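A single protein chain has been omitted; all remaining protein chains appear in their positions.
Let's look at chain A:
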Amino acid sequence: MTTTETGITAAADTVGADGPVLEVTDLHVTFPGEPDDVRAVRGVSYQLRKGEVLGIVGESGSGKSVTSLAVMGLLPEGAEVTGSVRLHGEELLGRSDEQLAKVRGKRIAMVFQDPLQALTPVYTVGDQIAEAVLIHSRRTKAQAWARAVELLKLVGIPNAEQRAKAFPHEFSGGMRQRVMIAMAIANDPDVIICDEPTTALDVTIQAQVLEVLKAAQRETGAAIVMITHDLGVIAGFVDRVLVMYAGRPVETGAVDDIYYRGRMPYTMGLLGSVPRLDLGERAPLVPIEGNPPSLTRLPPGCPFQPRCPLAIDACGEREPELVAVPGSDHQAACIRAGEIEANNWGVTDIYPVPEIPEDTIAQVPRADRQVVLDIEGLIKHHPLTKGVVFRRRVGTVYAVDGIDLEIREGETLGLVGESGCGKTTTLMEILELRRPARGRVVVLGRSTDRIGAGERMRVRRDLSVVFQDPMASLDPRMTAYDIIAEPLLAHNHPKDRLRSRVMELLDLVGLSAEYAGRYPQEFSGGQRQRIGIARALALEPKLVVLDEPVSALDVSIQAGIINLLEDLKARLRLSYLFVAHDLSVVRHIADRVAVMYLGKIVEQGEVDRVYGAPAHPYTQALLSAIPIPDPEKERGRSRILLSGDLPSPANPPSGCRFRTRCPKFLTLSEDERTACIDTEPPLRGIGDTDHGAACHYAEEREVV
């Protein structure tokens, strides 16, 4: 570090090493609106000491991002902000934008969720970092550039000298986020605010970025405010947690206190609703009923009261204050916190645990069950073309390159992988029911390369789909009734029993019949997804294809949908093909799992075997990258970090496709490596089970 930076740190130190770096007191943010004001933040207070990491968690709309924008002074003009924000004892609220600009980027820095929007597309990243350096310090351009390169090296960008001259669009998402971090630490700030820094990234990239953040913190000694909805990230990364609900902090304390000794039913419910990567047994998740309240017209009492299983009449009288739990700095805003403490209640004690009926089909041995979906050597290549008038083929995207899958009756197969690995292409190939370019797709014994139109229609009855985005998958101009009735009409369901069937389906997915006449946008996200599921079940299919059905939902809502899917599966003897990038959800719901990498399946087998003892280095890295919402376990884990990004599927590496990023490859001798470079490893069984891995040097290893 150069002298200028130490100067700043020295100035900071004069305030006192023990004093809080950042102190937020009773912060309120209101957005004036018609007919009611939106009270986005209502009384947030926290203190941040030097080098401390504070996590702010909450579901969407809980006010966590608005809080940090208020601290940065980045809220739009119309917002009314009251309270106090002190940086080293200096008040920041009420300062002009010009004065704040001197603080922003120098002493407080921010890392945003979407790094593509936060970087200017027309300047090179080196220029942008150098600019951040120049604004706040007296240096020559050459020095600033050198510093920029140094920072890029620090955040782990290979070839920093050359890459500094590249433009933002030439970087991948993870790399851009690294650039953002480099920019944030350019002036050695005292506080770094990270607003969902890894939400848009894949898990292996998330692990890399979190590592970089940790390194950046070690380097600068800055305090970090980590805003996220991911309870796993919080568990491993922060010292203290602030849980927000409806614009208010409802619980705060050391990370262990919050995770193991929660005193506020909301926090407890939130933790209970997360599917766990590390737990093998299938305990149903604990969903929190209902939806977060609207921030315009809040009832007088505790905002969580309508969803709280412990609510009593007194809860509705006034909003509870944060009260300290004796003997710690743990505070909870619940009038029954003492009772929870005294009785030592856990989440299952206060929340009703839903009952999922026993899956009768599970008792039948797998080999005796009917094969519902059988895919052999499926291939989907997209041509890459160039030119407008004379189109010519310049290459091929190997989106799906020879995969085998098999689903039997009553079984859930989880198909996992990072974005760009070919999961969705596989799904679309199955759903199209067309003759594939190569390979075979057999649905319930009927191969798609031989069926005629009538037969295909019959197959469609048995095969349905639930999409990821519940808003985009429902026609906004049709009522819930029409949406659910559509497949019935398409397959000539008797008209006189149409209505009763729709009502039955609504009931099946837990929606009241009175909602039939409403439009999709009048429902919440979870309810919309229920309509999507009802539509998929309308024709009593045998196989339901689920394309990331819960990834667009908040955790507490997600738990309800997952339970619903499990319940329906057991009751209706469904088989699921469950595509997801969230491996925790897959562990919870799936019986078998297939891991995809660059259009190939690298590992396949029983869920417990694959998660318990993954054999392929990619699966191991993937599983180790996922944070577990359990602070103690998280601290004890070591991550297998993958280097770099997913190679382009248009130009996959020779031999084993994973070798360019493989940690195992690096440990191999020169002779051993030739196998990886020259021959593509087939999916080989491990032991006498049907657990298979496509690696020449597969070796089971526990990583969760």
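In this section, contacts are C-beta pairs under 8 Å (C-beta built on N, C-alpha and C of every residue); 3 or more make two chains touch, one makes a residue touch a chain; residues count from 1.
The rule we apply is simple: contacts and distances are computed from a predicted model.
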Q: Refer to UniProt and select, among "Oligopeptide transport system permease protein OppC", "Xanthine dehydrogenase family protein subunit M", "Cation/acetate symporter" or "Outer membrane beta-barrel protein", the name of the complex member that is left out.
A: "Oligopeptide transport system permease protein OppC"
Q: Using the touch definition up top, pick the residue from A:T124, A:S172, A:T396 or A:S524 that touches the left-out chain.
A: A:S524
(Q) Just to verify: which one of A:F31, A:Y123, A:F167 or A:Y515 makes contact with the chain not shown? (A) A:Y515
Q. Which of these, A:H491, A:R635 or A:R684, touches the one chain of the complex that we don't see?
A. A:H491
(Q) From the list A:D349, A:D507, A:E632 or A:E702, pick the residue that touches the absent chain. (A) A:D507
Q. Which is it among A:M478, A:A650 or A:A675 that touches the chain not included here?
A. A:M478
**Q.** Interface with the undisplayed chain - residues on chain A
**A.** 284, 287, 289-294, 306, 352-356, 431, 456-457, 460-461, 463-465, 467-469, 472-479, 481-482, 486-487, 490-491, 499, 502-503, 507, 510-519, 521-524, 526-527, 530, 532, 535, 539, 560, 563-568
